[in-house]
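Remarks on the structure that follows.
Here the complex is missing one protein chain, while the rest keep their positions.
The letters A, B and C name the chains in turn, as written, and every chain counts its residues from 1.
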Amino acid sequence: MPTLTMIGAINTALSEEMHRDERVVLFGEDVGKRGGVFLATEGLQKTFGPDRVFDSPLSEAAIIGAAVGMAAHGLRPVAEVQFADYVFPGIDQLFSQAAKLRYRSGGQFTAPMVVRMPTGGGVKGGHHHSQSPEAHFAHTAGLKVVVVSTPYDTKGLLKSAIRDDDPVVFMEPKRLYRALKEEVPEEDYLIPIGKAAVRREGSDITLVSYGGPMLETLKAAEEMAAAGISPEVIDLRSVLPWDKEAVLSSVAKTGRLLMISEAPRTASIASEVTATVSEELFDQLLAPATRVTGFDIPYPYAQDKLYMPTVTRILNAAKRVLDY
Amino acid sequence: MPTLTMIGAINTALSEEMHRDERVVLFGEDVGKRGGVFLATEGLQKTFGPDRVFDSPLSEAAIIGAAVGMAAHGLRPVAEVQFADYVFPGIDQLFSQAAKLRYRSGGQFTAPMVVRMPTGGGVKGGHHHSQSPEAHFAHTAGLKVVVVSTPYDTKGLLKSAIRDDDPVVFMEPKRLYRALKEEVPEEDYLIPIGKAAVRREGSDITLVSYGGPMLETLKAAEEMAAAGISPEVIDLRSVLPWDKEAVLSSVAKTGRLLMISEAPRTASIASEVTATVSEELFDQLLAPATRVTGFDIPYPYAQDKLYMPTVTRILNAAKRVLDY
Amino acid sequence: MIKDQIEFQPFTPEPIRVLSEEGVWIAPFELDLDPATLERFYSEMVAARMLDERFTILIRTGKTSFVAPHSGHEGAQVAVANALRKGFDWLFPYYRDMGLALAMGVPLVEIFGQMLGSAADPAKGRQMPSHAGSKALHIFTVGSAIASHVPPATGAAISMKLRGTGQVAVCTFGDGATSEGDWHAGVNFAAVQGAPAVFVCENNRYAISVELTHQTASPNVAEKARAYGIPGYRVDGMDVLASFYVLKEVVERSRAGHGPALVELEVYRYGPHSSADDDSRYRPKAEVEAARKRDPILRYRKFLEGQGLWSEAAEAELRARITHQLDTALEEAQAAGEAPVEWMFEDVLSSRPWHLEEQRRIVLEELR
Partner (left out) sequence: MIKDQIEFQPFTPEPIRVLSEEGVWIAPFELDLDPATLERFYSEMVAARMLDERFTILIRTGKTSFVAPHSGHEGAQVAVANALRKGFDWLFPYYRDMGLALAMGVPLVEIFGQMLGSAADPAKGRQMPSHAGSKALHIFTVGSAIASHVPPATGAAISMKLRGTGQVAVCTFGDGATSEGDWHAGVNFAAVQGAPAVFVCENNRYAISVELTHQTASPNVAEKARAYGIPGYRVDGMDVLASFYVLKEVVERSRAGHGPALVELEVYRYGPHSSADDDSRYRPKAEVEAARKRDPILRYRKFLEGQGLWSEAAEAELRARITHQLDTALEEAQAAGEAPVEWMFEDVLSSRPWHLEEQRRIVLEELR
């Protein structure tokens, strides 16, 4: 079984899906000759030709909006937004067109498309190469939102996204692109959108996270385990729909929830998860459902690492939850 | 004391601020000759001339972005986005420019500007004349976000917003524009951004809301009172920063929180408030902090009234909280 | 159909016309349309006008909540519908295109269903009135956000090119739309791709109250095509034949692989911007009256009469027929009843995840 990075898994998934289905096309800024600034589409223009893998002009509105039209017309476009931070010039296309097309047409027109985007911090990218805008997408009806954290999942989820009949925002934590390698089966497999993964079983506290901070969350869990605590770790993988059942059943067991995300805190996915758990497991919670999040500040260059939930910060918060 | 509608209060506040401060200018689609599609700026071009009150081309990016430049250069622009739903084509200007200018320049440049926008449902506006996008703004560091609900507050808060040194998104629930009249003093007064108002004192349950649904919330409170329950009603007025102190001290007293908002549920202001209260008042809550919200669907035309929290829905939820 | 001798020139200083304001043929080529076609154009324009008038009644009687009147745009809209291959090419219209929707063949009952948000609306009452759409007819359902349909039109055109379907994507919009960033982004991408997209501006010189001179400093809309390296045509949009001929040529050139074009159809909107607007706030009555003198229907009727193709009797018969169609369709749309509440939580996504199921139950509980 080949060992792949997340970037490798993306490239493989795209390639396999393009072989499988003629309707799959890739485009975006620099995805063609250059193979994308992170090389996610490397070699694909050579393999599939410039009709199916091509560069767009520098406009996210053009990219996302054209994907809507292609999808409505019958293609299965996979559009790349070069950084999640740059979705905003094109976000009206995502919100007013992609997300609402099925509903507004009474189900006549649909937009089965994927918008891929590198997300999150940790690469010294400053304000505009570090943001985690998933809450904006999850707050907007009509989209599905995936944030991956492992190469294996990436392949299975990207394939699901491409075959999905809805517009899927597919977020790839860029600091994980080459941070870990994993065995990824060569065969075709799918991971369902909307299902979380239990990354570690435990009984004392539930740590829920997704995307980039899965790294620190798992490290923190190890440290906790070393200290005799038994944490359960859940990777949401999809944030819309998010797997409420998985989270509730874990927290029902542990009685404690620490939610970790690197996105800004206010009105975030972390808020949603802790609000829901607090509401639905009111009697089972042994301690307040607590959040460790990114901050409500523009992403700072100099404190690149400090912005994201550090292992220390997770441990500090977990201690408060456990000691409550 | 004159009796004004919310539209009247806006017009008055704009006019007074323009008299007070030469730097205040108004612009946006149709704000000039037409006086805005809701007549918020009616007569102001006549009074202050087309240099200070003018129409922009049909581009929200131009409107918001130009406001940033005007503000950085020393004016105090009040830009109008014709409907909150149409902020999205210009949201990158709000997020990448207005919100981050102070931070990215180390405090050298600032963007003291107001972006006014009619918000919310209830006017048979369908997908694109009904949305309540405040969560997007609150999730984005560098903005202040106000949602008004009474003519009196509107005047005081709009003046505060214009004098504020930060970019303020000023949201006006359009269904309240002419729904209520109230005495509004002629003198200059300010209502601080970030401070909630207790609309009704009570001891059994805290109802927190803001904007449009304040109407239904107050009606529901009356019905509850008639049924012998004593609800406390808080109007947040600002959703970023929101008045945590006011909410916590009320819920500490009543032990029960029902949060009402017409915005979509997932990752919303309502999520934020209940998540925070659940976390911080874990031991004082007598029942789950509960939300009544808009739905995670595109705003439907045919079910215009049903989308928003109805009095019945608020009462149903309150009953569950009280009976818990 | 495409004239051998004549090719329309882009970027003409004056709008292209084939009929004088008195309805006299003034083109430097021969009329080559058969009487049936010529008469159809007329019927479609009259139907569009009468539909608009009926809408006004719906508003006055409180039966609908919103209308964006298209009177004055009928020549342009009928030309668009006839220049493309109906049901084969794709149309990306905007909210002022109900006359166009009708000319495209959208059944009147669907049109009224949409206007009333009734159960007869194939789009399930989801949107404000004046938002047409039909998958069967390849009419991309209108959304309210100005110019946001332009990049999707480009995307469809790219798909058409890629797959060699021989289709063309025709996208209509107002003059105000040209200021939006999405308009620019969409047209530019189509041009770079050489995709079969035809962008059609129904330039009525107002965006609600904002006059064209406050919208752009460009002398006209067609000129904007230069920014994208594509041809731009300036046409008298109240001359249905000129609009048709230019559009037909442009659509077929685009189909043949010549890439996108921008066509500006100069029209005038007789009514207010919408039923929520009071146009007397920003334009003089006299201006409206003057525009009515160039009325596309009157002018074209004079032409038809000159050709011996139209009569008072034909007019009366036509109007009676349309009135009857409008009556029947409206009745049917009303009889369909309100859009059912169950539709509220359908079609958000391809299936209903738990959170929507929960939210649906809240509403159902409340209604019980």
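The rule is simple: contacts are C-beta pairs under 8 Å (C-beta built on N, C-alpha and C of every residue); 3 or more make two chains touch, one makes a residue touch a chain.
None of these values were measured; they are calculated from a predicted model.
Engineer: Need the list of shown chains touched by the one chain that isn't shown.
Structural biologist: A, B, C
Engineer: For the chain not shown, which residue from A:61, A:208 or A:234 touches it across the whole complex?
Structural biologist: For the chain that is not drawn, the touching residue is A:61.
Engineer: Taking the full complex into account, find the residue in B:7, B:31, B:44 or B:68 that is in contact with the omitted chain.
Structural biologist: Considering all chains, including the one not shown, the answer is B:68.
Engineer: Consider the whole complex, including the chain that is not shown, and state which of A:104, A:127 or A:159 touches that chain.
Structural biologist: Among A:104, A:127 or A:159, only A:127 touches the chain that is not shown.
Engineer: Tell me where the left-out chain touches subunit A, residue by residue.
Structural biologist: Touching the missing chain: residues 29-30, 32-35, 37, 54-59, 61-62, 85-86, 88-89, 124-129, 265-266, 295-298, 300-303, 306-307, 310, 312-313, 316.
Engineer: Quickly run down the residues of subunit C that touch the omitted chain.
Structural biologist: Looking at subunit C, the ones touching the missing chain are residues 179-185, 188-189, 191-192, 194, 213-219, 223-224, 226-230, 259.
Engineer: For the chain that got dropped from the picture, name the residues of subunit B it touches.
Structural biologist: That gives, for subunit B, the contact residues 25, 51-52, 56-57, 59, 61-62, 64-75, 77, 89, 92-93, 96-97, 100-110, 141-142, 144, 164-166, 194, 241, 244-245.
Simple rule for what comes next: only the chains that are shown with their structure count from here on.
Engineer: Need the most distant chain from subunit B, centre defined as the mean of C-alpha atoms.
Structural biologist: Using the mean of the C-alpha atoms as each chain's centre, the farthest one from subunit B is C.
Engineer: How far is the middle of subunit B from the middle of subunit C, if each middle is the mean of its Cα atoms, in Å?
Structural biologist: About 36 Å separates the centre of subunit B from that of subunit C.
Engineer: With centres defined as the mean C-alpha position, give me the subunit A-subunit B separation in Å.
Structural biologist: 30
Engineer: Mind checking the centre-to-centre distance between subunit A and subunit C? Centres are C-alpha means, answer in whole Å.
Structural biologist: Taking the mean C-alpha position of each chain, the two centres sit 40 Å apart.
Engineer: In subunit A, what residues contact two or more other chains?
Structural biologist: Only 61, 89, 92, 96, 100, 103-104, 141-142 qualify.
Engineer: Going by the contact rule already set, what residues in subunit C reach two or more other chains?
Structural biologist: Correct list: 124, 126-127, 131, 143, 145, 148, 181-182, 343, 348, 355.
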